[in-house]
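Every protein chain of the complex appears in place save one, which is left out.
Moving on to chain A:
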């Protein structure tokens, strides 16, 4: 036990750095994904078959692109877009380099969430807004997004949780992160106790995100 504690103190700073790297990846990738995925999701919904301005041809193209990006296994995407990553952040290794594929992966993922959240709303409310002479922009901002907000926060929570585990693959390009720590110390060096510590930290991170997100979504939801 004393031995383990010594070891823990020894790698403590690295463990802290790893945790911070994961948090950093999420802090940058998730807001960008929400910021760009939400308009893309709105576009997919409004230009889709049940949307306000159905444009079948262009919708099919965008829909296909979203599917293609979403189909890529994260590892392959990570490597496939290396040139793009270098162009954006100037390097292909390290935490910054992982944030790029993470974000690219998250944008269409979140767009699908938003598209689905909007599709589940009662079409009657949109009809009422049209009858009130609302513009398309007003219908989206003042009606659809207002009623979908709790669901969108819930979706962002689910996405954040999945990306905590995705970010573990960051180790492959030297991106670091708590998942990478667990793999390096636990999996490659058989330091089981350190792996457990890292995993417990990940569980704690997931729990914080999940509870916080669920609470926020509930606070926004006035349907009860």
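In this text, contacts are C-beta pairs under 8 Å (C-beta built on N, C-alpha and C of every residue); 3 or more make two chains touch, one makes a residue touch a chain; residues count from 1.
Rule of thumb we're sticking to: contacts and distances are computed from a predicted model.
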Out of "ATP-binding cassette domain-containing protein", "Cytochrome c oxidase subunit 1", "Integral membrane protein" or "Phosphoribosylformylglycinamidine synthase subunit PurS", the chain not pictured bears the UniProt name "ATP-binding cassette domain-containing protein"
Which listed residue (A:146, A:161 or A:199) would be found touching the missing chain in the intact complex?
A:146
Out of A:58, A:76, A:132 or A:214, which residue would touch the omitted chain in the full complex?
A:132
Hidden partner chain, residues of chain A it touches
122, 124-125, 127-135, 138, 142-143, 146-147, 149-150, 220-224
